[in-house]
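Starting off with a structure, shown below.
Shown here: the complex without one of its protein chains, the others still in place.
Let's look at subunit A:
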Amino acid sequence: MNAPLRRVAISVLVLFTLLIINVNVIQVIRSDSLRGDSRNTRVLAETYDRERGSIIVDGTEVALSVPTDGRLTYLRTYPQGPLYAPVTGYHSLVYGNTYLEDVMDDVLSGEDDRLFVRRIADLFTGRDPAGGDVVLTLDPAVQAAAMAGLEGLTGAVVALDPQTGAILGLASTPTYDPGLVSGHDPAGIRANMDGITGQDPDPRLNRAISENYQVGSLFKVIVSAAALADGYTPETVVPAVDLLQLPQSTATLPNFNGSSCDPDQEQPLIDALTISCNTAFGQLGIDLGEDAVRDMAEAFGLDDEGMEIPLDVVPSGVGTIESEAALAQTSIGQRDVRMTVLQAALVAATVANDGVQMAPYLIDELRAPDLSVLEETEPEVLREPISAEVAEGLTEMMVSVVERGSGRAARLPGIEVAGKTGTAQVRPGVPDHNWFMGFAPAEEPEIAVAVLVVNGGSTGGDLSAPIARDVMAAYFEGRG
């Protein structure tokens, strides 16, 4: 019986080898796909075992993980709910991460390479591993004023420190409470998410950075910059007809509501900007030429590929200009000119900072769980589109806009404000977008702001300038 016994022994060896091969296939070859399968909640659940880092604004945690008694140890909470949702995004068991929760996930979850040594140490000391904190540049007063100003509207506000690029406010409405989708009960999360996505417009979208919009007359600041760089001064008299006949076209370019800019059909450049004269800027664009206008826009950062603050910012652009007629329309910010609200704030900040554009940033510093600083953001120059002289001229003109022109609603008592309004036509039958961008104090600017009300249907001066004023007022109040 020994011969068959040996064969049985070998067969058993073969069977067990089959088992071992199969286990290898599952645990090595198919490991990644099984681990990453959306129905496998293990990996995601694992992240709930670790204390995820906080997102901090001015010493207050706006997103933090609190221990619970449940199966998943830590619950992600957002104490101020909708206020910071456009910035934090959510950390959801079902829907994953968005915005800062997504972009900064490595640091927050503790997976970042800079936390590696600490993770190893945790392994040996038995200390519960934890994620790092993300400290933001936001000013709570500015953020609150921005969100309050936008309440009931669809829109966005960006406020910057023009000297550093630090983002002081990043608001977008409508908003939502990220806590609704960050719980531990998948059914509840799904129901809440249905409630959020059922709304129109989508509350999850940050309209300051994730979308770009027609800018209208804001673009006249860039055309003005091109003119000043070309040797114009604010006092240079430019043609300002009642109705501009577009070259090689039967179309005409009227002024807002068909009004007249100046009885003499010409006016100084500063006056043209102050009242936002369409025909003057249409003609000015044609006179400067496409290259001058486009080059200046690109110098300010349009037509670029977008940026990371570290949230992704979609690109802004001038669009195609096929003819002089198109150039005239582009020069008043119509046609295909589109900007994000952040880009608009950046244009204002550049003028405010003597023509030096600082890279905008949202994160002040990253901290390890032991509160040691992992990384601190150093302000850096992004671009220098205009000279200090041009910036000075633009400031003078933009002060005029707020003092006696279309932006009067942005005036602040005792503080000189510079700005520009924009009322962008979207398409026939759809309400206009209402813009305002500006900065204050005009002499030594501390804050630059851009406000957009999407399809506000009013004018930038009437609807958006007051919001910008309130945001700036909140900032100065906070500073005493």
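The definition used in the following text is that a residue touches a chain if its C-beta (ideal position, glycine included) is under 8 Å from a C-beta of that chain, and two chains touch if they have at least 3 such contacts; residues count from 1.
Methods note: contacts and distances are computed from a predicted model.
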item	value
Among "Sarcosine oxidase subunit gamma family protein", "Cell elongation-specific peptidoglycan biosynthesis regulator RodA", "Cytochrome c-type biogenesis protein CcmF" or "ABC transporter permease", the UniProt name of the subunit that does not appear here	"Cell elongation-specific peptidoglycan biosynthesis regulator RodA"
Which residue of A:40, A:233, A:249 or A:425 touches the chain not shown here	A:40
Contact set of subunit A toward the excluded chain (per top definition)	1-6, 8-9, 12-13, 15-16, 18-20, 22-24, 26-28, 30-35, 37, 39-43, 45-46, 69-71, 126
